[in-house]
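First up is the structure itself, then whatever we jot down about it.
What you see is the complex with one protein chain gone and the rest in place.
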Amino acid sequence: MTNPFEYAPAPESRSIVDIKPSYGLFVNGEFTEGHGTSFKTISPATEEVLAEIAEADEADVDAAVKAARKAYEKVWGPMSGRERAKYLYRIARIIQERSRELAVLESIDNGKPIKESRDVDVPTVAAHFFYYAGWADKLAYAGRGTDPRPLGVAGQIIPWNFPLLMLAWKIAPALACGNTVVLKPAETTPLTALLFAEICQQADLPPGVVNIVTGAGATGQALVSHPDVDKVAFTGSTDVGKAIARAVAGTEKRVTLELGGKAANVVFDDAPLDQAVEGIVNGIFFNQGHVCCAGSRLLVQESVADELLAKLKRRMSTLRVGDPLDKNTDIGAINSAEQLAKIRELSEIGEAEGAGRWSPACDLPETGFWFPPTLFTGVSQAHRIAREEIFGPVLSVLTFRTPSEAVEKANNTPYGLSAGVWTEKGSRILSMANQLRAGVVWANTFNKFDPTSPFGGFKESGYGREGGRHGLEAYLK
Amino acid sequence: MSPTNSRVDVRKTYKLYIGGAFPRSESGHSYEVADSLGKFVANAALASRKDARDAVVAARKAQASWAGRTAYNRAQILYRIAEVMEDRRPQFVQATQQSEGLTAAKAEKVVDEAIDRLVWYAGWADKITQVVGNANPVAGPFFNLSTPEPTGVVAVLAPQRSSLLGLVSVVAPVIVTGNTAVVVSSYERPLPAVTFAEVLATSDVPGGVVNLLTGSAATIAPWLAAHMDVNAIDLTGIAGEPALATELEVAAADNLKRVRRAPAVEPDWTLDPGLEPITAFLEIKTVWHPIGI
């Protein structure tokens, strides 16, 4: 039966954004050409080329670090916290004022639904700057001694899944603490970082305090290994995180790493089931599952597994996949052809290993990179889809019988970024929260973020925390 | 011993301390330990990589239940270690004198400082959470609390020079929060560590919480640094050896161990340690829960 209530297209207008044909690097307060080659950034939803982006080479990175050093020594380091705060507040306000523009641009370049960039990413970005702005003149009260000092120049590398939000997580605390930064956005999603550079200009932020160098792995390597970088902050894959840890071995560089995950979302038989279903959906399908803390392993108590799965499948059938700029889209485009290939490969492995694959009927657009919301049943801990981070809208469903089995399975992974627990029994929540080896435990909720709340992993999910009072530690000595 | 005494000394070969027991090195190797003047004092077990492996297994086995004890209980146990050390004060003074070549007065001061440091750390067990944890006022109807948890199994390379105070200063902050430790003692000055192990064995510390290996850090540490079931490593004991430190940091990256880097020179252990030795081996866990009816 066709549904008579078909939602008509409700596209957000993209006329608010003005994408230039090409972009240079943002160094010392100005856009510069760069010495390296260039690369293209495309819309993952349409494969249309959006702009040519300069690829920073070693000399460009060096120029950016020099600018940051100079700004650190002459301007930003000596500036009082009270004055730094006002710059950060300014930036926060401008982000709010230009929020629609930022959201549309983020959805175009990244492929995420406008609903999310508009309601989650961009508001949280502004909130992050507001939060850390307020710390700039209160660092002596942060519990890190009466005269905590900045580290110097921070080299920061961010991923493509939350381009602007990860930028905020990196830049806001660094600047609040008196550091200057050289930030490299991901090669598939540079546009909002470059728009942020314009915002820095608009805020009259002193030149060199924020520098943006675009590029791929080589640019990142040059930044990490630059001898005048005092601090490296990275969010991305565990493999690259390990390489960074090796690269800084034997140096004085401080490092924080926010890496991969394979979070267990544990549902007990006394859970608030309808909300658990929402939490599962939000946990794995939010941002196309391109979330390091995604609840990619559903651990459901066997006694309620059938009921929960029936509800979950019905709910998945209402997810709307398509145009990221349509206000009713729930799942947008996969960020890149490369990522799509990886998701497809792991899903095929899941099938080959005997897990049951299911997706609701859904029409995917012809061009662009798309993957339907997918779940695998009959998954065991031995399956690769239960161990490896897929970073896509793919959920592995496992069952358990007792709380101790749930804990064992949940912790049976080299990762330890996040975990979810669903039960109406308070004491069980607290017990599970104690036993789960993860930096963030969401109980009866999932994928919640807030500037005041520290985020970061145990074990191979990395080290250091971002957000909250704890997030200051990464940028102070 | 009076030199006029015709009795022949019973020479001792000290053993390792793993999982609450005192085994010999599985390799069968030992090495001669001399005092600061070069005179033979005793044999110490020369720990091998397999001893290190066994120690990690013991430490892992002990970790969850050690962390699961109440903070009050861990405080009591650390304080108990201090009490037993106080009982054995003369023995520690002698060992420290022998090892470090200190005058009796200075050795006494070092031992006092070591015991006092344990008492200091004992008190942190049930306070550190309050100092480094906090509630977070998130913008929504959620209870949100960040609290520290132990990192897990920590490999500790104890200082080479300060054989007792330095040792206590790196072991106590690791275990007080619920981590378990695999400790490699000073190579040339292992005997205070051996005596410390004997104290641990008789002061309510569960087996496996502290595992003490005598031997060469340069030999054992690479195995610990690369061990995938070790969560963190303290490189203090290889102060001034940047090449080895770099090698160990590289190995530690394989499972992203938390690394407390090697200083250029061994620190002055009489200074206030601050909180860093504790916080280096803590993980902040943040728990969210909705607030509703």
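As written, the chains take the letters A and B, and residue 1 is the first residue of each chain.
The working rule: a residue touches a chain if its C-beta (ideal position, glycine included) is under 8 Å from a C-beta of that chain, and two chains touch if they have at least 3 such contacts.
By our rule, contacts and distances are computed from a predicted model.
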Name of the absent chain as recorded in UniProt (options "Rieske 2Fe-2S domain-containing protein", "Carbohydrate ABC transporter permease", "Response regulator receiver and ANTAR domain protein" or "Deoxyribose-phosphate aldolase"): "Deoxyribose-phosphate aldolase"
Touch criterion as defined above, residue of A:E83, A:D119, A:E302 or A:E408 at the omitted chain: A:D119
Contacting the left-out chain in the complete assembly, out of A:G34, A:G111, A:G208 or A:G279: A:G279
Given A:N328, A:T377 or A:N434, the one touching the chain that is not displayed: A:N328
Given A:A271, A:I284, A:L312 or A:L395, the one touching the chain that is not displayed: A:A271
Chain not shown: contacting residue from A:A10, A:A140 or A:A341: A:A10
Those residues of subunit B which, in the complete complex, touch the missing chain: 140-142, 290-293
Positions on subunit A contacted by the hidden chain, ascending: 1, 3-10, 115, 119, 270-275, 278-279, 310, 318, 327-328, 424, 444-445
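The rule we apply is simple: only the chains that are shown with their structure count from here on.
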Geometric centre distance via CA averages, subunit B-subunit A, whole Å: 37
Complex contact set, residues of subunit B against subunit A: 131-132, 134, 136-140, 142, 144, 146, 151, 231, 242-243, 245-247, 249-250, 252-256, 258, 283-290
List of subunit A residues in touch with subunit B within their complex: 127, 143, 238, 241-243, 245-246, 248-250, 257, 259, 414, 429, 433, 438-445, 448, 450, 452-456, 458-460, 462-463, 465, 468-470
